[in-house]
Structure formats: structure tokens, C-alpha cells
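Contents: one structure, followed by commentary.
Apart from one protein chain that is not included, each protein chain of the complex appears where it belongs.
Naming follows writing order (A, B and C), and every chain is counted from residue 1.
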Amino acid sequence: MHDERYPIGEFQCPQSISTQQITDWIEQIEALPQQLNKLTAQLTDAELTYRYRENGWTVRQLIHHIADSHMNSYIRFKLALTEIEPTIKPYAEDKWAELPDSALPIDISLTCLEALHRRWTVLLESLSNSQLKRSFHHPDTGTMPLEQCIGLYAWHGAHHLAHIEQALTLKIR
Amino acid sequence: MHDERYPIGEFQCPQSISTQQITDWIEQIEALPQQLNKLTAQLTDAELTYRYRENGWTVRQLIHHIADSHMNSYIRFKLALTEIEPTIKPYAEDKWAELPDSALPIDISLTCLEALHRRWTVLLESLSNSQLKRSFHHPDTGTMPLEQCIGLYAWHGAHHLAHIEQALTLKIR
Amino acid sequence: MHDERYPIGEFQCPQSISTQQITDWIEQIEALPQQLNKLTAQLTDAELTYRYRENGWTVRQLIHHIADSHMNSYIRFKLALTEIEPTIKPYAEDKWAELPDSALPIDISLTCLEALHRRWTVLLESLSNSQLKRSFHHPDTGTMPLEQCIGLYAWHGAHHLAHIEQALTLKIR
Partner (left out) sequence: MHDERYPIGEFQCPQSISTQQITDWIEQIEALPQQLNKLTAQLTDAELTYRYRENGWTVRQLIHHIADSHMNSYIRFKLALTEIEPTIKPYAEDKWAELPDSALPIDISLTCLEALHRRWTVLLESLSNSQLKRSFHHPDTGTMPLEQCIGLYAWHGAHHLAHIEQALTLKIR
């Protein structure tokens, strides 16, 4: 059954992560800002208010959320690379999406994502095999190894990209 | 005596913070990316390797550090606005400055700062008096009210801008 | 020398207004209806006819005046928040105090003040730093920034509260 909250399904991490898999994920992370730009380049203000499901976020909120989320994720990678399994700080994403900067034009977050993903990609490509095994501790969900986290955020970008496509199709207000 | 680590001195928070002071600080935060762009627009790769003091960061590291630091700070503001005095996660700034993405061209972090400071400024300008009294808890330095934190980051930008000017004058390698 | 027209002195606006000052003023505005209720709860009809000075308003007129005045002030705040420095309409407060609704039981205006001050306080607490710098134009007295106006009405409440206390002490008819 189709679940409109998960248009591409939930993230399934392979038991064994191949180096090719990691390369593919990093390429997906690298590609996301361009895909978002393409998908949203011609959107009107009205289209930016469409929701991907009843009471779900609008296209505008989705884009600002991706910027917030990936900024947090980038920081978690750097924490894990410079400390021994640090406990990271979760954030209340629904409340963040209501803060006033989530009403700004989307090009601000798109620009931010472009620059951020360039730094992030360079960082990810530099990771040695032993660095990929480093991890951080999430207070709610436990230990997260970086190699798995790369897959999670490749999925996360595609997940919200599909939300935006869904919002533009369903036109829910 | 001049301390080359603190070319503009350390941050001194006024006992009582006026609304005009906050307006001025926000304007300084808003202006920083332009000032950084201007100061670094014509720099050669060699100039980007100058240090502001012996064993201090290079101009390139300073710029990437400002982007990292202000990304963390922006996140702390949002945490304080959406949770009750959250304990934030410090980071090891010296180790971050050695990670491979700190060797990237500076325009990536400058672009990131431009977009980030636009979102940040909108958020700061929206803060009501009672929101300005909200705070986060830093595990090492204790409670930090947001109004004081605005001053701290207005100072932080000017502090590192002065470092870059100093590096370009002293040409330390 | 004591001036019985100004039992707590005239309003003195600090040169620089701190965020703490604004918080204090808003709390004073919030507290006024309770203070008025307490002070007037047991008053007889005779006591309501006492004047705070020769030919000054009676206690009854004072209470109706506070309701009129704060209703006008609340409207001026909303005008300043929704237009660019609007010119507001002054009113002839002495003539208003002679209109027949100023002879009504005081509980009507006290109830009105309670509800009005709740709406007003929520509005004031929501004001951002840049909104506090907005202003209206008074045809007689010129530009009034909202932050200063908050102080003026914190004072205005205390000013008339002191008038009522003075009237109940001096018992002038």
C-alpha cells in the first residue's frame, strides 16, 4: 500500500555496505542541490504553499527543512570525526519549521544547500575506511556509524525530493 | 599592550542591553558576509596561507571556521527558541579546522555565510523581547541568553575580520 | 515640592531603553487591572465621587478615563504596526469624561480593562526589536516610537492609580 508520508519507502540500510555503495550515496548527496534547483526553479508563490499531504509541510517548508537538517547532519559528521562517539543534540524539526526564517524565499536555502553540499561531499570523499566506522550517539536512536549515516542522508534528500514532487502533483492546501 | 590574539579585545557584554544595541548588533551580523567578500575578493592562493599569528589559523582556515562557527551558532539560536534552555553541543574548533573541507576554495564558505546570515538576520530581527530572554546552556560556560549571544556573534565576526586583516599585514607563514 | 497633579512625577523616558526595561514595563501594564480591582473593590458610591484634587476627576471618572485612554492607546499600537508612521487621532479627554457613559458603574470599565490589557500584553510581548522601533505621529507631540510608548503607558497606569489613592486619602468633593 502506498504511504504518502513515505513516497520512496523508509530507509533500509544494507547489512553489508560496499565501497561502491558509499560512492553512489555520496554522488546522490552531491547531486541533490541541482535536483532541488531544477524542480523548484519556476515555482510560483502559490505553488510553494502546496503540501505533500494533509497538514504536512509546504514545499517552502520542505526546502528550508532540508537546509536545516543537512546543516545539522554535516555538524554531526564533523563531531564524530573529532571526538570519540560524541552524543549529538537532536532538534525539534516541526517547531523549527514554524520559525520565521522558514517563510523566506527558497533561493536562500537552495544557495545554502549548494555551498553546504560541496563542503560535505569533499569531507565525505576524504573519509578513510577507519573513519567510516566512527560513529556518534543519538540520545533517542542510539549509535549511528558514519557509513550508515551517509546512506541515511542520501535517502533523506531523495525522500524530501519525492515529497516536493508529490506536493506539486496533489496540490493540497 | 596589544594582544595579537585579540586585535579588537575580548567581548564585553553591557550590563544592560538596550534595544538600540541589539539593532546595531544585528546590523553588524548582517554586514559581515559583504565585509568578508570585499576583504578577500582579490586574494591569491599564497595570501590565503598567511597566518594572523605564529601557529595561528591561516586566512583560509579563518573563513571556513567562521562558516562552521556561525552554522553552529544559528542552530543554537533555533534550539533555544524551540526548547526550554537546551544544553547545546560544543565542538572542537581546532580539530574541525584540520578536517579536509577546510582546504577548499574559500568562495564555498563565503557563499554559505551569505545565505546563512540572511536566514539568521531574519530570525534575529523577528525575536520578541521575551524571546530575547530565552537562553541555552553551554556545558562549559553555563547559561547564555540570546540577547547576549547576539552581541557575542557580532563581536565574533569583527574579531575574525580583524584577524584576517592582521594576517594580510603581518604575512606570517 | 509635591505637585498633586503628578503624584508619581511626570514620565521620564530613559535615553537608552534596555530589553529588561521593556519587560518590566509590560509587566506593569499587565498588572494594572488587578491593582485597580483591588483598590476599588469595596468602594461606596460616595467614595467614587471623591476627587484627587480640586476640580480634578472623581474616582469614577478616573476609572472610565483609564479604559478610554488605554483603548485609544491599544489602537495606536496596532496602527503603528500595520501602517508606516500613521498620524493618529487625538481625543479631547476632558470632554469624554463628561459624556454620560462616564457615570456608569465602574465594574464595566474594569472588566473592559481586564480583557483589553490581556490582548494588549500579548501584543506587546510579541513585538520584535524592529517592531519596537516603529512609531506613530501625534499631531501635537510628534513622533512616538512604540518602545517609548510602552513606558508612557506603564507610567500612565501608575499615575492614575496614584490619583485614585490620593482621592481616597484627601476625600475632596
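Keep this in mind: a residue touches a chain if its C-beta (ideal position, glycine included) is under 8 Å from a C-beta of that chain, and two chains touch if they have at least 3 such contacts.
Here the structure is a predicted model, which is why all the values come from computation and not from measurement.
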item	value
Partner chains on view for the chain not depicted	C
Sole residue of C:53, C:78 or C:133 that reaches the chain not shown, by the stated touch rule	C:78
Selected from C:62, C:88, C:132 or C:146 as touching the chain missing from the view	C:88
Missing-partner contacts on subunit C, residue numbers	64, 67-68, 71-72, 74-75, 78-79, 81-83, 86-89, 91-92, 95-96, 99-101, 104, 108-109, 111-112, 114-116, 118-120, 122-123, 126
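Heads up, the rule we're going with is that only the chains that are shown with their structure count from here on.
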item	value
Subunit A-subunit C separation of Cα centroids, rounded to whole Å	52
Contacts with 2+ other chains: residues of subunit C	none
